[in-house]
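A single protein chain has been omitted; all remaining protein chains appear in their positions.
Chain naming follows the written order as A and B, and within any one chain the residues start at number 1.
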Amino acid sequence: MDSQQPAPAHPAAQHRSWAQRPAFARMAAHLFLILVGVLFFLPFYWLISTSLKELNQIFTLPPVWIPDPIRWQNYPESLTYFPFLLQLSNTLAITLSSVALTLLSSTLVAFSFSRLRWPGRNLLFFLMLSTMMLPYQVTMVPLFILFRQLGWVNTLLPLIVPHAFGSPFFIFMLRQFFLGLPRDLDDAAIIDGCSEWGVYRHIILPLAKPALATVALFQFLGSWNDFIGPLIYLSDPSKYTLSLGIQVFVSTVGVQWGWMMAVTTVLTLPVILLFFLTQRTFIQGIAFSGLKA
Amino acid sequence: MQESNKSYRVSRRTFLQAAAAGVGSLALAACVMPAPAGAPGGDSTAPDPEKLPIIYWSMFGLEEAKQAQNQVDRFNEETGKDAIFMSIGWGNIVEKVQVAIEGGNPPDMVTLWSQPYTWGPRGLLQPLEGYAERDGFDGTGWSPAAWDALWSDGHLWGTGHTLNVFALHINQSAYEEAGYSVDAPPKTFADLDLLAEALTQYDDAGNLSRLGFLPWRNAPVFHWAWANGATLYDVDNDKITADEDAVLEVLQWFLSYAEKYNIDEVDRFVSGFGDRSMLTEDPWYVNKVGMQIDGSWKRSWIPRYAPDLKYTVFKSPYGPRGSEPISLNEIGAMFCVPTGAKNTEGGWALAHFMAGKQQQIEFGQQVGDIPPLADAARDPEFLSYLPHNELFVELTEGTAGRAWPRMPVLSTYQDEMNRLVDQVVHGKVVPEQGLAELTAKVQKELDDFRQQTAA
Partner (left out) sequence: MFAKLSQLSRQERRRFRVGLLFALPWIVGFLGFTLYPVIVSLYYSLNVYTTFGQPMRWVGLANYSELLTADKLFWLSLYNTLYMVVLGIPFHLLLTFLLALLLNMNLRGISVYRTIFYLPTIVPVVATSILWMWVFNPEYGLINAILDELGIHGPGWLTDPDLAKPSLILMGTWTIGSTLVIFLAGLQEVPRQLYDAAMIDGAGSWQQVRHVTLPMLSPVIFFNLVMGVIGGFQVFTQAFIMTKGGPLDATLFYALYLYQNAFEYFKMPYASAMAWILFVVVIVATLVVFRSSARLVYYEGEER
């Protein structure tokens, strides 16, 4: 530890830990946090309020903070301008199948990398970790050409199928989690005649529910929010995901900010709702992935 | 989540070291592995064209899309074929079509602008002269410039039904307020400068409230360079001639505007509205810009987006080395058949149909662009349909209309020119040096391409 350096000799009584500061310091901290919090929240407010404004209230100074009248029509008007429902169903198809595939494949591999002992395991594990540092651009062009040869360009497949092969980040996270489960469980099960598959299926998976929930959430977000994948692989609007479809919509209507904010709200709302429904899993998952790494 | 077991835990440091080492060895492994065999080739199949649908991707949106859909319906009715219209939107069509072609899954017919001159020689489009000859599509009655514009490198890359013609669009109220008369349009760059000054206004705080004119707004530098007598591309010697004095003077002219009106202020002012004139909220509509070069399609949008705007259109003025008004004439929608299309025959049939006289007039009326068939352009019904059609038609006749230089690095040439204008008006590059570098760069790319494809 670095703190062996002699601390300057101050009278100890003047110093208190952060947690024991006088009320006024807490007050100041609150004020500062509230200020920053408002700044963080303002863009959301700006998003929603613009999405409900008429154009003449959008292009005006001083800004109109509360839309009057509230113009709900921005939503139906903008969402019928492009194949919204079709693109929503594409997005859901990609998102849900990616979640399912990633859960299955990543847990299998993580199980192998954590609960099974076999020669070469650590080597492969470190190889996998190293691929996490590989910039995606290195594989971008060859993968495009590979999928072209498979006839998969302008289909949803390039955005789904790779998830059947595990994601290094999730495998890593799950492995760390699996390692934290008591080893005796496996041994007992093996003695009872359980196979490795049985241990995986009946012991590890049920115990790993919180970790699985985290993986599912992150993958859901990853697929829902993905832009560059759809941008590269999908070319006609009936195949677009919402992210891509909305970007195309926005680049076409330009400065119809009411419409643009309406579709942006629609793209954002599901993940916000998901967050509030699963807040605990989210925060723990982030902290876990960042700390236990 | 539970505390992980310490003894199994990989520290972050070990992780990063391992990762770095692993990446290094991965790179090494890739270096020593033998290279795999050649690149993928395009494979085309030839199934029965009569049974296949004809997939048509277009740039048109909104009202234009409805018209395009009508024409496709009529095509289907007349021929009994099954063409399917899809609107990709003008903002994305170029990237999307390109990726679809390169991805091996293209539509059978697409609309493009000047991209075919770059794409055709690179093999992304199918040459159509064989089909054209077979079906008697031979340019009879076409304005010569428009017909030429369908060809490059000896191949026919598509058909077309309208020309985008560029001219000076003026907010008439502002113009007359400033004491000018519509009977005395500006003729030269010098006239424009005076008019620009008269139309520019500032608010009480000294901030720009109306921008009179910005020459590079919406108009490619090619347009102004031609107006000043430049050649830009020497076809006979296959040489880029962007370093001519005529081009240099145009850039210096641009620079004078950037200095006069303070480019930072102009940027901020214009971008508040969105910088693209294709958008429905053009500052010109709302009297924030006094005049600008714009395409013939603009008139068809005004009743929709700015019904109260009082405007007029003049031929674009010319520079000291020029002698007459000129206008960039661009095939507004070139109908092309991509390489790898599953129904080439159908794609051609639809492209051929679209170039028919009725389609030209209909679409010209709808979008305000000018039919390339002289007959259709001079059709009384067309001429009277939108204000100023006569003026636009004149700009396609004689020597006024200029097509893009047709050569396989046109995209680069355009991109580099736009980039250079941007740099010059922001004072980052001196025009002489910028043009010299641009000429060398584009010429090199042209020479490289010729050399690589010569083999």
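Note that a contact is a pair of C-beta atoms (placed from the backbone, for glycine too) under 8 Å apart; a residue touches a chain by one contact, two chains touch by 3 or more.
Because the structure is predicted, anything quoted here is derived from the model rather than measured.
For the chain left out of this panel, the touching residue among A:T60, A:Q73 or A:S238 is A:T60. Among B:T339, B:Q365, B:T396 or B:Q414, only B:T339 touches the chain that is left out of the view.
Although one chain is not drawn, the whole complex shows that of B:E102, B:D294 or B:D379 it is B:E102 that touches it.
Contact between chain B and the absent chain runs through residues 11-13, 16-17, 20, 23-24, 26-27, 29-31, 33, 35-36, 38-39, 41-42, 95, 98-99, 101-102, 121-124, 205, 207, 264, 267-269, 271-273, 275, 339-340, 411-412, 419, 422-423, 426, 428, 449, 452-453, 455. Taking the whole complex into account, chain A touches the unshown chain at residues 1-3, 5, 7-12, 14-19, 21, 25-26, 29-30, 32-33, 36-37, 40-44, 46-47, 50, 58-63, 105, 108-109, 111-113, 116-121, 123-124, 127-128, 131, 133-146, 162, 164-166, 168, 171, 196, 200, 221, 224-225, 227-228, 231-232, 243-244, 246-247, 250, 257, 260-261, 264, 267-268, 271-272, 274-275, 279, 282-283, 286-287, 289-291, 293.
Just so it is clear, only the chains that are shown with their structure count from here on.
The distance from the centre of chain A to the centre of chain B, with each centre set as the mean of the Cα atoms, comes to 38 Å. Of all the residues in chain B, the ones that touch chain A in their complex are 1-5, 8-10, 12, 15, 18-23, 25-26, 39-40, 57, 61, 86-92, 96-97, 99-100, 102-105, 107, 273-274, 276, 278-281.
Only residues 114, 126-127, 129-134, 144-145, 147-149, 151, 153-155, 176-177, 179-181, 210-211, 232-233, 235-238, 248-249, 251-256, 284-285, 288, 292-293 of chain A touch chain B when the two sit together in their complex.
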